[in-house]
Structure formats: C-alpha cells, structure tokens
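Here's the structure, in structure tokens; my notes come after.
A single protein chain has been omitted from the complex, and every remaining protein chain is retained in its original position.
Here is subunit A:
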Amino acid sequence: TCNGHSYIMKNCEYQQIDARALGTPASSFQPCTEMKVPRLRRKWEVFPGKNRFYCDGRIILARQSGILPLTLGLIVVTSVLFFAFDCPFLVTHLTVCIPVIGGVLFLFVVISLLQTSLTDPGILPRALPDEAADIEKQIYTSGSSMYRPPPRTKEILINQQVVKLKYCFTCKMFRPPRTSHCSLCDNCVERFDHHCPWVGNCVGKRNYRFFYSFIVSLSFHTSFIFGCVVTHLTLRSQGGNGLVQAVQESPLVICFFSIWSVLGLSGFHTYLVASNLTTNEDIKGSWSSKRGAEDSGNPYTYNSIFINCCATLCGPMPPSLIDRRGFLPPDDIPPVAAADLELSSFLAKNDTNMVGMPSSGHTS
C-alpha cells in the first residue's frame, strides 16, 4: 500500500536526519541504540511539585522565592549600618564586646534563615499509580451507592479523639494527620505550619526548628541593635555633638518598625510550641475548647509545656523523603510521567490507525 510505505520511509528519513544533527556520520548502518543511550537522571528532575532545585538537587527552593531577597537585604543593610556607624562610637565609649555580640547574632540569624529557606520542609512524595489505584479501590468498595460520589474523608482515633483525614486529589493519597497541601508549592507537607513569603518556603516538620530559631534570634538581634542605637544617640545627645547626623545614619527607623512584628511573631510561635500546635490548626480552630467540655482538645499535646517544647524543637530530625539526588532506574519510566507516556502511545496508535485507514481504503 502506497501510504503505508511512505509512512515507513518518512520514519527512516527522520532517523537519518537525527544522526546528522548529532554530528555522527550519516550512515544507515549506524545502530540506533548508540544514539538513544540516555544519561541517568536524578529524581529531582522529574519532581512533580512547584519547587526549584539548584546544585544538582542539593538545594531546594519554593517556586516563588517571595520576598526572601528583601528579608536578607533588610537584615544585611540594618546590620551593616549598625557595624559601620554605631559600633565605632560604642567601642570607644563602652566595650568591645558590642560588635562581637552583634556579629554572633547576625551570623545566627543569617544561617537560620538560609536553613529555613533551603531545607525540605517535610514534603511527602506523591502516591505511585499502583498505590493510588489500591486506595481508590478501597474507597469505592466502602462507599455507599453508585450515584453519589464516595466520601473522600476517613475518620480515625488518635488518643481517643476523632480526627478526620482528608483525601488529597493532587497527591492521590489520604493525608496523614497534621499534613496539609500547600497550593503555592503544590506539595503535601507534614506538620504543615504555614507558607512563609518572607522566607520563601513552607514551614513544616523538618524546618520548623530552623524557623523558630530564626525568628527568636532575629528578635534578639533587632532588640540588641535597637538598644545600642538608642544608647548611642543618648550618649551623643549628652555630649551634644552630631546628634542629627547620627540619627540620619542609624538604622533606627527599620529597627523600630520591625521589632514589634518580629517580637510579636516570636511570642505567638512560642505559645504554639508550648502547646504543640501548628499555625494552621490554630487559625482553623481545629482543637478549640468551644467544641468539647475538656480544656484542650489537641490530641498531640504531651500536656506539659517542657515536653512539648522539647518534642517540637529538640525532637529527632527525620530525613528528607523525596530523595532528590537519587537516580531514577534507567529501565523504569518515572511514575508520574508514566501516565503521559501511556497517553502518547495511545495517540500514536490512533495515528497509525488513521494512516492505515486510507491505505486500506485504497486496497479495498
């Protein structure tokens, strides 16, 4: 059949052009396998969420880094102004410890900030197709009639308290307790606290301690700078020399406005840590005392402030579950892409059918 033959010819021509494009001699005896050996890919390259990866998967960032550059910039500018204009005066008039303490606090702040932004917050890998199919099967068999959509929640008992687990349509699994799906990063995150634009990342199980140490050290740092600046201005005004210029050069204004918000945030998170709550649960009022007679409905609390703090901040550090630097096995298709591949092979089948049809039309 003419049309079938021309289709085959087109295929061969396409392959030959490919060989030339690669710079190999355009010989039809060239074995096809040499062109098609793929390099081994790492798992971060096929990651389905909206994250960005750098340094071959070592560094992970949310898609929208938000105002992280602004946060870093503000901290650096404030600190530089402090070191440049307040420290010389204070070193001569007070003590040399001041820039040392300021330096240590500054380092702590910057390191905590970078760790919060660049750490995997506790992203849960999406369910593989087999697992998703198994869960779907369980939902449909336990669901009610065929005409209503089956319920996508599961109720479980945690410490004698009823907790509802929701089904995540994106990740195709029932979310473990305290897990929430972040729409900005398109990932389910364990012990989801909130998505922080200042830090440019979600705050979850794995980086909550970094976030907490960041805001606490930032509170100390800002208060320290504010105190030093006020001291500096007070001493200058007593001496009566260059007060106006000192006020203009000092980071007073930035400090004054940021100190209240940072201190407030630290206080709020200290309350959350002490009662073993997440921002998400607090805002939604999941365990508010209005519902039940008991004063604390939170099933995760250890009923002791000390143990709650220790568990949240000094607890064991689980490793990242997404294994971004692991290699994909060369034989297997990446699981999420498998659906696409099936779709494209289905379309290809349709195409050959369509090509075949005119030819069969010709022969008949």
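Definition applied: a residue touches a chain if its C-beta (ideal position, glycine included) is under 8 Å from a C-beta of that chain, and two chains touch if they have at least 3 such contacts; residues count from 1.
To be clear about the criterion, contacts and distances are computed from a predicted model.
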Omitted chain per UniProt, picking from "Leptin receptor", "Golgin subfamily A member 7", "DELLA protein" or "MKS transition zone complex subunit 1", is "Golgin subfamily A member 7"
For the chain left out of this view, which of A:L90, A:M173 or A:V199 touches it? A:M173
Omitted-chain contact residue, chosen from A:V46, A:L70, A:A84 or A:I158: A:I158
With the full complex in mind, choose from A:V46, A:C97, A:V253 or A:L313 the residue touching the hidden chain. A:L313
Which one touches the absent chain: A:G49, A:G66, A:P125 or A:G200? A:P125
Subunit A residues that touch the omitted chain in the full complex: 107-108, 111-112, 115, 124-125, 127-128, 130-131, 134-135, 156-159, 163, 165, 173, 176-178, 191, 209-210, 213, 299-300, 307, 310-311, 313-319, 321, 323
